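Of the protein chains in this complex, one is absent; all others appear in place.
== chain A ==
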Amino acid sequence: MATKDTLQIELQFSGGMELLFDNQKTIQADVPAFFPIVTKDTDTNQQERHAATIRDLIAWTSIELLKERPELFIGDDGSVRAGILVLINGADWELEGELEYELQDKDEIVFISTLHGG
């Protein structure tokens, strides 16, 4: 298990996604390596945590980095909005476990919007 508190993740945006991030095509982000496990029961130990996944990254990105219109990035189910292609180190995230993929230090995550036709 990684002992570092943060992971260095390179985020890339294209296909119009960058417009939501202040026109930045690449962001070097220090993403927390662990996220608390959210439970309905308030009595449970708050210290419980799990290794960061893409699901956490999406939520974290939309809070920390997103400049405008979150509805164009994140969907109701906590995933990215339909029509956004996600690549993990050059591979389609569907091949890597999608939302449950555990982030590794130095990962390169690409978000491409496929919505604009033509």
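In the analysis below, a contact is a pair of C-beta atoms (placed from the backbone, for glycine too) under 8 Å apart; a residue touches a chain by one contact, two chains touch by 3 or more; residues count from 1.
Quick note on the criterion: contacts and distances are computed from a predicted model.
Q: Looking at what's absent rather than what's present, what does UniProt name the missing chain, "Cytoplasmic tRNA 2-thiolation protein 2", "Rab3 GTPase-activating protein catalytic subunit", "Enhancer of polycomb-like protein" or "P-loop containing nucleoside triphosphate hydrolase protein"?
A: "Cytoplasmic tRNA 2-thiolation protein 2"
Q: For the chain left out of this view, which of A:30, A:64, A:92 or A:105 touches it?
A: Considering all chains, including the one not shown, the answer is A:92.
Q: Could you list which residues of chain A touch the chain missing from the display?
A: 14-16, 18-19, 23, 82-83, 85, 90-92, 94-95, 110, 112, 114-118
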